[in-house]
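My questions will all concern the structure given below.
The complex appears here without one of its protein chains, the remainder shown in place.
Let's turn to chain A:
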Amino acid sequence: MGAVHDHDPHRAAPARGRALRLGIGGPVGSGKTALTAALCRTLRDELELAVVTNDIYTTEDADFLRREAVLPDDRIAAVRTGACPHTAIRDDISANLDAVEALEARHGRLDLIIVESGGDNLTALFSRGLADRQIFVLDVAGGDDVPRKGGLGVAAADLLVINKTDLAPLVGSDLDMMGRDAARVRDGRPVAFTSLRERPSAPEVAAWVRAVLREAHEEAHEEAHQEVHDEAHRDAASRAHAPTA
């Protein structure tokens, strides 16, 4: 109501009063679950967290996260995607919305809900109806020409993570070239190089998540402020026009 809603149509600020939803997508085996686990371990003491995994065949990823006890079991939900991982995060997000809403109903106010997509191809992208921000995870072993091939995930994700840098010397991947190729299609959006083997707490990505949350809070705050401001204006205006008794 009167608030500035369309400053950037591609960056929906989370609705006030609900958790920020962070999508994590990327090809099979690139390290999405490892990154999810790392973020949970690093952020769980400072944030109210929950996770939704999208598993293609089993509940493997949810089971892994529970086994690793990165969060209490009831903060981890698994969604089955009917042979179509990208449909569940893009074209028909209802099962994921259901899981997200169930987590919020169970735990009350959460700060961050991570939705891990099933491993998919380079065109997969989270719907803005499901994720407020999204990370796309590649790994250096999947071929150092992948950033050049582009695709929606590489080009448009809010953060591109290039993982498993520890393997680069072993598979002969050129990290500098990957960074340059990514920058060319990403229009200034950030790229982070990680090795979850060597730095299991994913400090670079955790720092980005903290910044995103700060920014979202500021936006929500500004919006609330703007609404109060508008209301005061309306009140003043109606007082000015009110017939004097």
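Throughout what follows, contacts are C-beta pairs under 8 Å (C-beta built on N, C-alpha and C of every residue); 3 or more make two chains touch, one makes a residue touch a chain; residues count from 1.
FYI, contacts and distances are computed from a predicted model.
The protein name that UniProt records for the chain not on display, among "Urease accessory protein UreF", "Lactate utilization protein", "Ring-1,2-phenylacetyl-CoA epoxidase subunit PaaC" or "Amino acid ABC transporter ATP-binding protein", is "Urease accessory protein UreF".
Note that of A:L20, A:A37 or A:I56, the residue touching the chain absent from this view is A:I56. Touch with the chain omitted from the figure is made, among A:C84, A:A206 or A:A220, by A:C84. Residue in contact with the omitted chain (choice from A:E46, A:D98, A:D145 or A:D235): A:D98. Touch with the hidden chain on the side of chain A covers residues 56-58, 79-84, 87-88, 91-95, 97-98.
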